[in-house]
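Please find one structure pasted underneath; my questions will follow.
The complex appears here minus one protein chain, its other protein chains still in place.
First chain written, first letter: the chains are A and B, and each begins at residue 1.
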Amino acid sequence: MLANIGFGVLVVSFITSLYGIIASIIGVRKNSLAWVESARKAMQITFPLITIVALAIILLLVTGQYQVQYVYNVTSSTMPLYLKITALWGGQSGSLVFWAWLMSAFTTAVTLRKWERDREFLPWVILVGLVTLTFFLSLILFFENPFVRFWVTAAGNQVISMFPPAGAAPLIPADGRGLNPLLRHPGMIIHPPMLYLGFVSFVIPYAFAVAALVTGRTDDRWIRITRRWTLVAWLFLSLGLVLGSRWAYDVLGWGGYWAWDPVENAAFMPWLTGTAFLHSVMIQEKRGLFKRWNMILIILTYALVIFGTFLTRSGVLSSVHSFAQSAIGPMFFGFIALSMIFSVWLLIWRWQILHAEGNMHSLLSREALFLLNNLLFMGILVVVFWGTVFPLISELFTGQKVTVGPAFYERSTGPLFAALLLLMGIAPLSAWGHSTVKTLGKALWKPALAALAVVIAAFAGGIRNGWALFGFLLVSLVIFITLFEYFRGVTARRRRTGEGWLAALFNLMARNRRRYGGYIIHLGVVLMALGIIGIEMFQTETQGTIPPGGSLRLGRYEVTFTRLDIFDANDGRNVARATVLVSKDGRMVGELHPRRDLYFDSMQPMTIPGVRSTIEDDLYVLLVDWQPISSTGVTFKVFHNPLINWLWIGGFVFILGMLVAAWPDKDPQPVPVAVRRGQAIPSRSSGD
Amino acid sequence: MVEERINNAEKTNRQTLPRWVVGLVFAVLIGFLVLIGLGLRRTQEGPIVIGQKVPYFELKTFDGEVYHTQQMQGKVIVVNFWASWCKPCEQEAFELEEAWQFYKPRGDVVFLGVDYVDTEPEAKAFIQQFGLTYPNGPDLRTRISQMFRIQGVPETYIIDREGRLAFVKKGPFLSVTEIRGAVDPLLP
Partner (left out) sequence: MIGKTGLLRRLAWLVVLTGILIAVAVEPVSAQQPTPSDDDVNRVAKQMYCPVCENIPLDVCPTQACAQWRELIRLKLSEGLTDEEIRQYFAEQYGDRVLDVPPARGLNWLVYVLPPLFIAGGVWIVARVFRSMVKPSAENAGASLETTPTPSVAEDPYVAKIEEELRRREREGG
């Protein structure tokens, strides 16, 4: 019953969005406001409709209606309620519904804004949003229907279909197969929605870009409207990536946080272009330059979002993260091909009117450094893209699979990341228009000296790894420059207004949130870089089999095995849980419990590390193997991950900075020529 | 002065893209799409479909004998992929051997065991344990499994007397009858 309702509403929402597409096309052709309004209504109706669809699936999941195939595949009776709800995005068809739901929420939110000044954009934005939405709805409807059920025909055959064949009775399995155990982790519950949110919200700037291209209104209006959307998209995507890394570190049990797996890369690539876009739009706002480049970047980002989703879901590339093979590949491929060809054609058609309105004057101006930053991001993108698709190409031409592992990515992107870090330090010191070596040098020498002092201290402290020292130099340089910038701003303000330190800091940030939020983001990035340098260059590990009472040494740590308990947990898994004592420099510092979970329903083992986290390092202990009968002992693998926690701390700072930069203003859409802060200036000065 | 600058900029920037750039952009785009499309088709069906001719391949057994499918033309070939670390493979091992014993006297049915991603000592122990007598050998460089595009073990592919793929089984056989049910229709 519920399944039928859900399916019915799904069909209705598909038809509604189809109608919206037609209405917006008619609206444009006839130049009719009524038709466009109708399309807008259709867009807005899809949101409640898809909400009902999603709620129907959640109800089916929660009530354990195992005759529905999707429910059978992703839940089982032993799963707790919150996992049953979040199983909505635990499988292919459910997560497509979730995708579509977020998509309709975002596009609907966009159509709710005031459009007086941007009337001509409206039908095109609706069109792009609805075409993307319709595409996803059609995937759900025709290939991945979440409401198909099991039936038994009169002849006794088992059938999977939406509606019962004549004379068939429902087949109700006693229990479901349960969610993939890898996904039963808090990080995994929030990680996919964050990624989807990031993906989906990048559709909005793209829709505006298309609207700007089609209507020929290629000033920076579209960029100003979508600035906050871009930031929000970027916030969620970044959050998704950080949470994903944390999940990998906690659950996958290989002592690392990022594996350069195809699916990770699929989410990382739009992030790269999105980050480049975020920086280069500022040049267009400030200087009227790089209009074409911004178009290319946003088109690329949209293409990579769709392409990334395609990679994850079509089974073209194999990965730990991918969904089971499915039939949606060809249709997805068609959509990618069409949207890419259309975007490129549109861009070429409008190439001429996208000319720059200004000029660049100096190689050291901020716009020039931003361009360099874009170049580096594109360099990293090329490496990641090529590494991701190369196995496919190799298999196609030679019939032999190859692996492109982390070593390739690390070696080729390492220098590029280092250059980016350096640029991140210098760029905020340079000025729009032009800077000279002298002005830059003047601003740079104090922080540079301080950074050098840090490196000398590190060297004196016994660090001899040249690359690590270089990394520390860059990291501390950026930190000092950023702090110095804050210091300069605060002292200037204090001098002028006579405020206290905190008030001055607060007001400084409030007055120019985009700029100072950006600095916090930079600070977060360098802290993350610190963590990455720590784990990449100083990670040590050892493995050994030890009897009870025996111990393993790693650096200053000693791990002593005391006991191993093997028992069945009541949520359908067998647990082998070891207890080890950890001592550092001969002093007892704690007890860890690395364990191995074996879920009965999928027979998939999971290795959960025991981790002792401090600000300076992690001791990460894995239970590798054990001999159940003999007493030869238990095999442990121990990682020492220095500085790793700065990766997560940096992540927090990063998100904080983004919230500062992206938090809505009290007046997000100022009237055309607002008089703000007592001065007659264009509304564009609301940010930096 | 601002005016002047804009004019300057327009002079340098207000040009259409050269033809060759447009051509190149579309060529790269289409080329990329074709690659992905081909890759997709490959994952969707694999290189060998039922009814299609199976390319010849060579299997060097653990005993050092070399079997080439070209020399088996006119015979039905049962290609079974297995591995010593694979539990379901143990389920069907006895059945496969029994079926092999049944067909052996006829001489027109060949069994080939292809050992997928395995280590030699364990593989030999597996053969010993289940008393397999038909030719078994490692899948060197995983060539054979990549040719069939197997998704896991066990999988069994049966090639008919004309050298075409006639039957695919993913997962273990449950009984000798099931194996015979697949092979018998291919025999005269």
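Some notes on this structure:
The rule we apply is simple: contacts are C-beta pairs under 8 Å (C-beta built on N, C-alpha and C of every residue); 3 or more make two chains touch, one makes a residue touch a chain.
Only a predicted model underlies this, so the values are computations on that prediction, with no experimental measurement involved.
Shown chains touched by the hidden chain across the complete assembly: A, B.
Remark: the omitted chain is touched by one listed residue; of A:A34, A:I353, A:A407 or A:A569 this is A:A407. Checked against the full complex, the one of A:T153, A:T215 or A:S394 touching the unshown chain is A:S394.
Here the missing chain is touched by one residue of A:T51, A:Q67 or A:Q543, and it is A:Q543.
Remark: the residues of chain A touching the chain excluded from display are 252-255, 259, 261-262, 286, 289, 318-320, 356, 359-363, 368, 371-372, 375, 378-379, 382-383, 386-387, 390-391, 393-394, 397-398, 400-408, 411-412, 414-416, 431-436, 439, 466-467, 488-489, 491-493, 495-496, 511-512, 515, 541-545, 596, 605, 607, 622, 624-625, 635, 637, 677, 679, 681, 684-685, 688.
Against the chain not shown here, chain B presents residues 1, 4-5, 8-9, 11-12, 83-85, 117-120, 122, 138, 140-143, 146.
Basically, only the chains that are shown with their structure count from here on.
Those residues of chain B whose C-beta lies close enough to touch chain A in the complex are 5-6, 8-10, 13-17, 22, 25-26, 29, 33, 35-40, 42-44, 141-143, 146-147.
Within the complex, the chain A residues that touch chain B are 314-316, 325, 329-330, 333, 336-337, 340-341, 344, 348, 351-352, 355-359, 389, 392-393, 395-396, 399-401.
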